[in-house]
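Missing here is one protein chain; the remaining ones are kept as they sit in the complex.
For reference, chains read A, B and C in written order, and residue numbers begin at 1 within each chain.
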Amino acid sequence: MRTGSRLSAAILALFLAGCTGLPAGLDPAGPAAEMITGLFWWFTAICTAVWALVVLGLGASLLRARPADDGASPLDRGSARRISATRVVTALVGATALVLVALTISAFITGRGLAQLRGEQVRTIEITGHQWWWEVRYSDGGPAETLATANEIHVPVGEAVRLSLRSNDVIHSFWIPRIGGKQDLVPGQVNHLDFTIDKPGIYRGQCAEFCGFQHAHMGLVLVAHPRDEFERWFSSQLKPAQAPRGAEARAGQQAFLSRSCVMCHTVRGTPAGGKIAPDLTHIASRSGVAANTLPMTRGALAAWIADPQAVKPGAHMPRTELDSDELNSILAYLEQLK
Amino acid sequence: MCSPCHKVAGLVLLLAIAGCEREEREFQSPPPQSGDAGAAVLSTLSPGSSAPQATPSPTGRKYNQNAYHISEGKRWFRWFNCNGCHANGGGGSGPALMDEKWIYGGSIEHIAATIRQGRPNGMPSFDGKIPEQQIWQLAAYVRSMSGNAPKPARPSRNDALNPGPAEQQRDPLPTVGGAAQGPR
Amino acid sequence: MPDRPDLDLSHLPTAGFGSRSAITWGTYGFILLEATGFALAIGAYFYLQSRSSEWPLGVIPPDLEPGTILTLAMLASLVPNHFIKAFARNHRVQAVRLGLVLMSVVGVALLVIRALEFAVLNVRWDTNAYGSIIWLLLALHTLHLLTDVADTIVLTALIFTRHGHKKRRLGDVEDNGVYWDFVVWSWLPIYAVIYWVPRW
Partner (left out) sequence: MSSSDEGLRDTGLDSVRLHDWLSRTWDHKRGLVGWFSTVDHKVIGRRYIITALFFLALGGLAAAIMRLQLARPENTIVGPDLYNQLFSMHGTTMMFLFAVPVMEAFAIYLVPLMVGTRAIAFPRLNAFSYYVFLMGGLMMWIAFAFNTGAEAGWFSYVPLAGPEFSPGKRTDFWAQMITFTEVAALSVAVVVIVTVFKQRAPGMTLNRIPLFVWSELVTSFVVLFAMPAVMMASTMLILDRLVGTHFFNPAEGGDALLWQHLFWFFGHPEVYIIFLPATGMVSAILPAFTRCPVFGYTAIVLSLIATGFLAFGLWVHHMFVAGLPQLGSSFFTASSMVIAIPSGIQIFCWIATLWLGSPVYRTPLLFVLGFIVIFVLGGLTGVMAAAVPIDAQIHDSYFIVAHFHYVLVGGAVFPLVGAIYYWYPKATGRMMSERLGRWHFALAFITFNAAFFPMHILGLAGMPRRVYTYPAEAGWSAMNLVVSLASLAFAFSFVLLAWNMMRSLRHGTPAGPNPWTAGTLEWATPSPPPPYNFARIPVIDNVEPLWRGNGSPAGEVSGLRVDARELLVTTLTEAMPDLREPSPADSIWPLLAAVAVGATFFGSIFTPWAVIWGLGPVAVTLIGWFWPKGAPEDE
């Protein structure tokens, strides 16, 4: 099983030569993804072998030497060899069944293994899917320790994490290939996804279930930190937003609170408390804007705020009629929201 | 060809055009044209039938006919907590929106103006807070609450607790009071 | 110019009853697919029930009287229906005519009772999912009831014309009777689901 997997891994790697290493789905970052990847290679090895054998058999049947046509009726053709053909076909069907049994059992074993991975001491993170962004809430530690952010999940390395997945509108699907499988977010029910991450790093994913106009731009990022770094991140995120420093940023805060922004967004520590769009309290600490459609740079942020519909047509963030001073001041303000 | 054929062909064409107008998903409104919104913006702040007649504007017509705009309006209505005062259109501290009475005019231009400018006795002004396109979408939705939008364009029920029949199921009510009827 | 062995079939009859006839198999085919539809609707009912903590959702179950009367009347109609099928097979045209008139009247009466049933469901289709599914079940069956009653009435008219004596028309009478049996028997599980499941 192992050798076969390695062999087919090598074959597939050849296919991918020229690309930047293995595809994300086959580059596991934790035990769950590792088990899935192992099963994937095992299945791939077996299936590749089966396919090759079938094609070889097909080729052999076409190319085999045939006796000259004896002029007999086609109805009698090959009747002499039919018995041996019956034996071969029966044996092949039996072999197929055995292979399938083996594959089914290995799928069950992996499934059971995945279920056992779930640690007892887990950190639960609530993920709510919205058209077209991800709401992320940490509420394990009671009201004082509750944290809301968006489109970016931070977890400590080596700690069991359980996502509880809900949807606020339509069905979405949570998928970060390198941490393992996906799970749908279905309105009216709560689904769960368990995983642990081994290596610190940044893992990208995006919504996998068609959810409307901006299904293509519903990205999310998972950041795995060492434990202490995570704690630092967490406590800094718990703080309310910084007060604006400098005249421009202060003007920006005023503009933020008097224009459309305030209708939907929350900035903790200010009167802005909209609940229908991402929490912006620490937006400048995040790595992307517009559900990771654009990188977090001043230019990208400006493009997004000035004309969201050009970046994500159909998204629910409207274009606001800001003049350039307002826009610049709002940018200055948001950039301070680390 | 016979004249009934022409009529049928004309009807089909009309249906088709109505279909196009109804189904367009216009994410980005073109910059507002002068005179479009202007006529209604200047309507009076006082209730009564003395309100100036709003000229039916192409903008109003466009929003009024379009299923996507109306459904977006329904979304803003919920998100911006219009329900707080106009509970599901049935009224509370603010007036009911699903009946035929319009204090400040029932045309889409009037409703847009009401949202934009606010009205005495509690209706705040959302000018600058709600962008122009969203105001029109809200206004189109508010009209659809009393059935004043083409039936196929009116929203159906939400995936939520539903207090009563959806906008699509309501019978159109005439607009009474305020200014005369806006474009249908 | 038969140059091959010849199978002379000129003696074969031109119409047959039951499974000998192609039309009956067509009827069976439609019964099968409609029964599947009923089964799926009932499955959807139980699925929705399983997803809800209370059932029926905040309303009282439908009143029993009209539905039960209809059920009994439908079961009773199986008797004349059975005799009509037998008369058709035996080519007793007068008896078939009388029977079909009776079945048409019964059918119309049943439709009237069915209308009353809708009135006592005690829930609207747009109240909640429970209301939606029982309206769907009842409407689905009503569609079949209506179809077969209309079919019976047309057939009654037809059988009083000169076509009434043709063996093929009597075959149609038999197929209509088979379909009526289906309409009655398929009602029983739906009746149980609409009226008795919410009372458990």
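A few comments on the model shown:
As a convention for this text, contacts are C-beta pairs under 8 Å (C-beta built on N, C-alpha and C of every residue); 3 or more make two chains touch, one makes a residue touch a chain.
Worth saying up front: this structure is predicted, and the values here are computed from it rather than measured.
In the full assembly, the chain not pictured is in contact with A, B, C, by the touch criterion defined above.
Contact between chain C and the absent chain runs through residues 1-2, 4-16, 19-22, 25-26, 29-30, 32-34, 36-37, 40-41, 44, 47-48, 51-52, 57, 125-133, 135-136, 150, 154, 158, 163, 166, 168-169. Looking at chain A, the residues touching the absent chain are 15-16, 19-20, 23-26, 35-36, 39-40, 43-44, 47, 50-51, 54-55, 57-58, 60-62, 64, 66, 69, 73-75, 77-78, 81-82, 85-86, 88-89, 92-93, 96-97, 100-101, 103-104, 106-108, 110-111, 114-115, 131, 165, 169-171, 173, 175, 177, 180-184, 186-189, 191-192, 204-216, 293, 313-314. Not every partner is drawn; the one left out touches chain B at residues 16, 19-20, 22-25, 27, 67-68, 70-71, 151-153, 155-162, 165-166, 168-169.
Basically, only the chains that are shown with their structure count from here on.
Contact topology of the protein chains: linear, an open path with no closing contact. Ranked by C-beta contact pairs, the top pair of chains is A-B. We define each chain's centre as the mean of its Cα atoms; on that basis chain B and chain C are separated by 48 Å.
Chain A and chain B have CA centres that are 40 Å apart. Listed for chain B are no residues, as none touches two or more other chains.
Within chain A, contacts with two or more other chains are made by no residue at all. Against chain B, the residues of chain C that register as touching in their complex are 126.
Contact residues of chain A toward chain B in the complex are 169, 187, 213, 258-260, 262-264, 276, 307, 309-310, 313-314, 316, 318-321. Against chain A, in their complex, chain B makes its touches with residues 25, 27-28, 75, 79-80, 128-134, 159.
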